[in-house]
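With one protein chain held back, the other chains of the complex are shown just where they sit.
Letters are used for the chains, namely A, B and C, taken in the order the chains are written, and counting of residues starts over at 1 for each.
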Amino acid sequence: MQLIFLEGYPGMASADPKVTLNDINASAERLKNWGRWGADDEIGTLNNISPQDIVNAARLIRKGKVFSLALNFDNQGPQNGRWGNRFNPIHTMLATGTDAVAGRQESVGLRYADDMVSMPLQCGTQWDALGHVFFGEKMWNGYDARLVDANGAHKNGIEKTKDKMVGRGVLLDVARHKGVESLEDGYGISTAELEKCAADQGVEIQRGDFVIVRTGQMERCLKAGDWGGYAGGNAPGLRFETAEWIRRTDMAAICADTWGCEVRPNESDVASQPWHWVVIPMIGISMGEIFYLKDLAADCASDHVYEFFFCAPPLPITRAVGSPVNPIAIK
Amino acid sequence: MQLIFLEGYPGMASADPKVTLNDINASAERLKNWGRWGADDEIGTLNNISPQDIVNAARLIRKGKVFSLALNFDNQGPQNGRWGNRFNPIHTMLATGTDAVAGRQESVGLRYADDMVSMPLQCGTQWDALGHVFFGEKMWNGYDARLVDANGAHKNGIEKTKDKMVGRGVLLDVARHKGVESLEDGYGISTAELEKCAADQGVEIQRGDFVIVRTGQMERCLKAGDWGGYAGGNAPGLRFETAEWIRRTDMAAICADTWGCEVRPNESDVASQPWHWVVIPMIGISMGEIFYLKDLAADCASDHVYEFFFCAPPLPITRAVGSPVNPIAIK
Amino acid sequence: MQLIFLEGYPGMASADPKVTLNDINASAERLKNWGRWGADDEIGTLNNISPQDIVNAARLIRKGKVFSLALNFDNQGPQNGRWGNRFNPIHTMLATGTDAVAGRQESVGLRYADDMVSMPLQCGTQWDALGHVFFGEKMWNGYDARLVDANGAHKNGIEKTKDKMVGRGVLLDVARHKGVESLEDGYGISTAELEKCAADQGVEIQRGDFVIVRTGQMERCLKAGDWGGYAGGNAPGLRFETAEWIRRTDMAAICADTWGCEVRPNESDVASQPWHWVVIPMIGISMGEIFYLKDLAADCASDHVYEFFFCAPPLPITRAVGSPVNPIAIK
Partner (left out) sequence: MQLIFLEGYPGMASADPKVTLNDINASAERLKNWGRWGADDEIGTLNNISPQDIVNAARLIRKGKVFSLALNFDNQGPQNGRWGNRFNPIHTMLATGTDAVAGRQESVGLRYADDMVSMPLQCGTQWDALGHVFFGEKMWNGYDARLVDANGAHKNGIEKTKDKMVGRGVLLDVARHKGVESLEDGYGISTAELEKCAADQGVEIQRGDFVIVRTGQMERCLKAGDWGGYAGGNAPGLRFETAEWIRRTDMAAICADTWGCEVRPNESDVASQPWHWVVIPMIGISMGEIFYLKDLAADCASDHVYEFFFCAPPLPITRAVGSPVNPIAIK
């Protein structure tokens, strides 16, 4: 596998580089899941969920309490033009109550409102599809990256997961575990810390889990009333070495309350989002980002139950490489 | 309440008018739920779901089998320009694998794809919010219809339901009950027939249920490879009088595999979608439309179990009067 | 005519209020052009241009030198979310050269690129249509404001002017006349100053002219590399009393290098954009905003010729209340 050499990119770690291209290559080869679920697989680690896992997860619904893990989608969202071409959702009306009352709909015979939205699929609470990130010239399961063209992802599109995002959810509330409201930007969470957090919370990551990491960063921004660099700037997050943990545990998906799950500034001088390079295209993990965790975390802290039923169906937009989502946790 | 008098509207029933404005007014007054859950309520019959209902519904997850009830969202959808300004989803790419491989992303340090969508919120599988349909100058719970303006629904927006669309689902497979692949366009389903269908299926509609009616129309169109008049043309569907059944059963929501749930041509000369006039603004029921039911219905026919866990979280688009959705049924 | 009373609006002049509702009402009545060109007119002062004016204007083409007065349309534009729901243009690709070279278009038989744009019609260099601003419940020529509904402007749409934006252009370079690079924000330009500027420049405003005022504000922002409050914040611009001058001169249109032509903070405590209240709906003048004037102004300063042929065709978007435009001045 050929890798590009980068002279440096905007926002890379300015000092103490840790992750080299050799590290990334070695990790990629070691953790690679290609072919594990057949040559034509397009859903990766979502295969780790069995029907029995879903039945078991249903038993976690004990209080009938429902949590939405989505930010509302509107023009107050975190996008700031800093990264890529993403923008906040644009919601416009196709028909209104003011029209109805003004008598402008008489010919229709129905008084109604109607509306539309234009939005990047990863502008808010979201799933990354497996076609979202490439490694060299390949994507998940070895498909050619060029199969994602201007007509979309001819392999590994989000629509392939339309009935797969159901199972046991586990919250790892690292911020609360560390006794802080929010981890600091640039704070890298290690595997050891994740495991200690889980142990302290009384849960164990199992095969097929949806694992959700709370750093507190989003709540910090919401409290400040200022997104700052939330979208594409610095953030607390998972260290590069946690890729091994993701592969070893055979979880179904990894989610967080940050823009990109992994720590920023990144741990590398030669790659942006080095952990992404490995976990999406090589391990084949689905990733949830910009999850709103405040209410769920408070409830878990209150009843000391950090596992729950999780259902987060993506919009099956054909050939899309992501989807906005309203993830639901139920206890 | 003042009602508009219509001389006639495009597509109204051409013969044998049944439902008059007096009928609509009388039905509206009789079934009105305004104030039932407080003067500031914005979710209507979703209040009928209790935490215990959710716990009970979870016990219906016995096989760990998941069904997506969404059509894929793409330019092959049912919209045809016939009704309103709706169009099929426009999915475009912001970054591609062909760019990545061509070396056009070297300055980013990450090889990735990204995308966006523009879509009417009710162009495919969808929830209607309570702000979608008005009665005279009012909407659900008596709010002024003019509170839905070019900036959206300042009351009764879909975001108010973000953690509410969870509970017991019940399929009423009327087409199979009648022994046909699809009911014919214009066929009106009566309350008596719905009740007989439920009894034959061994289920009873309970307070807080998500009731899903299958007419077979969507599957007929998909089989033909031609949507024809599916969006806004003729269709099988619920008769006007079923509004009473909806109110009496205290269900949480009503859904169907058609564009608009109710029979078309409508049963009225003086109103378009007369059943909508009553059930959304007066009863306050959330409505699901364009649901894909083929696989779920086949499974129910096979195991004779027509109830299931249902989770259909809307995208909480702020002040929206609808939302695309990927409804999930789990048995 | 009934006028709304405003307790105060965000951004109104905080001290020394000059323009009252009585002033606005009086000015509106005095300057009103309704009916002047017939009860069914939808183009207002564009009627002031005669064919002979166009023939005469053509004689101003002496050097064959062409000036584009448009800013480029892209995501670096002036919109900042400060005012209304406007955003900068979103340009996305439907087909790319990277796809072509990657062999992703072989089935088409043509290697090509294609693209689309989403943009508010007044996000950059623009024409305001006569349906853009209302006075009480009316718009230009007395049409009911409610004729502009969610389906657009059923009267006074921009498409009515599709072959009208041609004639003599005159630059009034007020900034250069005052000997500054840019007038300061909040600086109100009076009629006397406009007339003195014209006299010093050796031009006279004539019936049917396209009059273009340069404040230098845009160039100041471009030089600073920061739009700041350009879109909807403070700005130099025309004083309220210049409405009389606009009416008296019978010009065809008024344009400027600012977001809104008139001075901000506005001269009123009780109205936002009080000059707009009068000049668009009552006088019926077409307004050009966000014009890029640097190169044209430099040429005029150099050859002391401040008149030119002007051609600024709007996109005839049906029922639109504005249009992006690339105005062309030719000397």
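Keep in mind that, in the parts below, contacts are C-beta pairs under 8 Å (C-beta built on N, C-alpha and C of every residue); 3 or more make two chains touch, one makes a residue touch a chain.
Computed from a predicted model, the values in this text were never measured in an experiment.
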{"item": "Candidate in contact with the missing chain, chosen from C:Thr98, C:Gln201 or C:Ser286", "value": "C:Thr98"}
{"item": "Residue in contact with the excluded chain [from C:Lys164, C:His177 or C:Arg220]", "value": "C:Lys164"}
{"item": "Hidden partner chain, touching residue among B:Leu31, B:Ala95, B:Leu110 or B:Ile330", "value": "B:Ala95"}
{"item": "Sole contact to the chain not displayed, among C:Asp53, C:Glu219 or C:Glu267", "value": "C:Asp53"}
{"item": "Hidden partner interface residues of chain C, rising order", "value": "4, 6, 9-10, 12, 50-55, 58-59, 61-68, 70-74, 76, 84-86, 89, 91-98, 100-101, 103, 106-122, 131-137, 139, 144-153, 159, 162-164, 166, 270-273, 276-277, 309, 311-322, 324-328, 330"}
{"item": "Absent-chain interface as seen on chain B, which is shown", "value": "75, 81, 85, 87, 90, 92-96, 99, 102-104, 118, 146, 149-151"}
{"item": "Residue ranges of chain A at the interface with the undisplayed chain", "value": "85, 92-94, 96, 98-99, 101-102, 104, 116, 118, 150-151"}
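The rule is simple: only the chains that are shown with their structure count from here on.
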{"item": "Classification of the chain B:chain C interface as same or different, half of numbers criterion", "value": "same"}
{"item": "For chain C, residues contacting two or more additional chains", "value": "85, 92-94, 96, 99, 102, 104, 118, 150-151"}
